[in-house]
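Heads up, one of the protein chains got dropped from this complex, but the rest are sitting where they should.
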């Protein structure tokens, strides 16, 4: 390794060995747990954060109906995809800015802060006009330029675990964001890919206590994408809270069977109401609260 | 396929197409949930079944100390390995019949029924003298002659999921046992093998509600083997109960750091006491009880 | 750990630390590569060993037709299942001893030594009457009592890799056999379980050079079970030989579409003939020969 040459061209300062500095995400760097504030919502506190909303924003009535019900039932934030990462280019790609405007409208009416996915750095400014938190999806967990860009934006970031990412790689992806001066990162376990086919992915709930020990960042769980099946969302939500998660993100749709994406895994409004009711005593049993 | 020839040699009656009969393990065959009784313990009832004990039986004091504490804290059954399946032939292989006698003694003193692992059909009669329930370990989940043998024994069977087994394959392994006339099968999720290295295996808690829908058999969870780390046992036990498990199997040792096997994942007696205390409100929150 | 007590009960001699002795399977123990002789066939030599035959023995004509063709085309050994490990108890379980007699008859006619799977220790004596090599299937790779039993039998053993077994665990499974005084062990890579669904398993050909470096035992590859698709058998056979395998085991059936098991992955006789023809120059290119 030709250090002199590297010094000449002025890049040697980037060659910092990991062991030379405490990782910003680690408990060694910061022992006490972090809170991430998204408008009036504090993620990481005793009160569980429930993020609810449809997979994709489809139209005004759909979104407003979900938002109002979610608010009334005790959810803290609204989710909804406007730019959707889809396996096939022939699948519904989201409403784009039209969807963002609807999210913003729903927030204005209900007061629920909005989280939505960002797929490319060039759209961050646009998203910042309408949303309160940026989601980095599983497929982009190691999209390093995007991580740096959301880091520079200073907006709260929901960083989902990659389907193929170890917990350690996930922590290092978060490190990219913190290193740009943005400490507002929330981790979200959403299932990993395994040989099992009965579920869409395998929800790795042990990741919650593993992370809790290693990092001060708040930790959420997404049982909808992990399981891919609405029947499994309620038990896995309760399990996630019992395992110590700071909250959950749940896909809710007024009419899941007609959804433009993820129709098998979204709860309808009644199912979501039932889940919130069942979740309350579980939250209390582990020293948390829903309201 | 030469059916006539097969008929001639008298084996055609084995060629039953799966679709021709309801699987004995399925809800289609039996809609209501099964109870499996092991002496005075009913697995599958409202009362959670906690099976506690050391990975390996090592000596009298070790086992009796665990058994007495487990009994006092509300455990229903005692576990302990006498014949151990070990990756390397140079590792401790268990005390064999000496260990069985100690298990039997601990049962006589505490009244806790005993479950222990069976590695080969030739040992079933011996095990039946000392134990109340036979465990089929993960590595033997598709040891079909052994499944048939425990089926013929009619003893209660704890069937652990293979590290590489789909839920569907696991159900079919249970089918082998039921088909021999033994309905006393309890399933036990213990983690599957994935790329993640932070835990020994990945505990697939979604398997609990998936199985609940498909089968009438009781379902337990083993958070000790799944995680391989004592810190993770308590959160994953609570998560398992919240996901709907009928109970858990937990490795407990008076002095884990000196254990002959699995020293990283066994709880000590204080940790187990603390877990039982924390578990009680969680059990109640999902309509279960510990006592 | 109470060593004194363990000594008293006479089991301390089993507690040998792995580091205290060289593993019998390792290159440290034996630097030069081993040959395993099965009758007149030497596995591990410059001449590649091609084992061909049907998944299951079904009837005399089926087996004899395959055996004669295999012999004529340059195969060295005959395979065929008589006792079949099947995921479901409702699937064809093999002809049992009837099948063994047919295998023996085919060997007598063609001179090809026979390998067939053993599922339980109690059948080893029976199998020894008819077969020349015992196969331990993927599901039994960690059936330790069975490994010890085939070890004591001293018969040549074909040890398939478990679907979820690391290479290291596989080596240690072989160690169980060698430790009983049986050095005649051949390893056979047959695919591991992954998330990919386009193939039945994922053939891990890198295991061949990894093993070559670590162990002196011969190494075969089974492209039929690994891929589960007849179209893929020829390219993966050529790849296996190029990666350095000492031979391959290929499923061949006179009429695959009518096979009682694995109908999708068995080659018909013409496909096998074509493969043998294409394989010859590849073998030569890597310093091997087929005849």
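Chains here go by letter, A, B and C, matching the order in which they are written, and residues are numbered from 1 within each.
We adopt the following convention: a residue touches a chain if its C-beta (ideal position, glycine included) is under 8 Å from a C-beta of that chain, and two chains touch if they have at least 3 such contacts.
Values in this document were obtained by computation on a predicted structure and should not be read as measured data.
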| item | value |
| --- | --- |
| Touched by the hidden chain, restricted to displayed chains | A, B, C |
| Residue of A:67, A:188 or A:260 in touch with the missing chain, whole complex considered | A:260 |
| Of C:136, C:243, C:269 or C:290, the one touching the omitted chain in the full complex | C:243 |
| Options A:27, A:68, A:139 or A:274, residue touching the unrepresented chain | A:139 |
| Hidden partner interface residues of chain B, rising order | 193-195, 197 |
| Missing-partner contacts on chain C, residue numbers | 164, 166-168, 192, 194-199, 202-210, 213, 226-227, 231-232, 235-236, 238-244, 278, 281-282, 284-286 |
| Chain A residues that touch the omitted chain in the full complex | 1-2, 5-6, 9, 11, 14-18, 20-21, 58-59, 61-62, 85-93, 95-96, 98, 119-122, 139-140, 142-146, 162-164, 169, 172, 175-176, 179, 193, 258-260 |
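Everything below uses one rule, namely that only the chains that are shown with their structure count from here on.
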| item | value |
| --- | --- |
| Interface residue identity across copies chain A, chain B - same or different by half | same |
| Separation of chain A from chain C, taking each centre as the mean of its C-alpha atoms, in whole Å | 47 |
| Inter-chain centre distance, chain A versus chain B - centres from mean C-alpha coordinates, in Å | 35 |
| Set of chain A residues in contact with two or more other chains | 194-195, 197 |
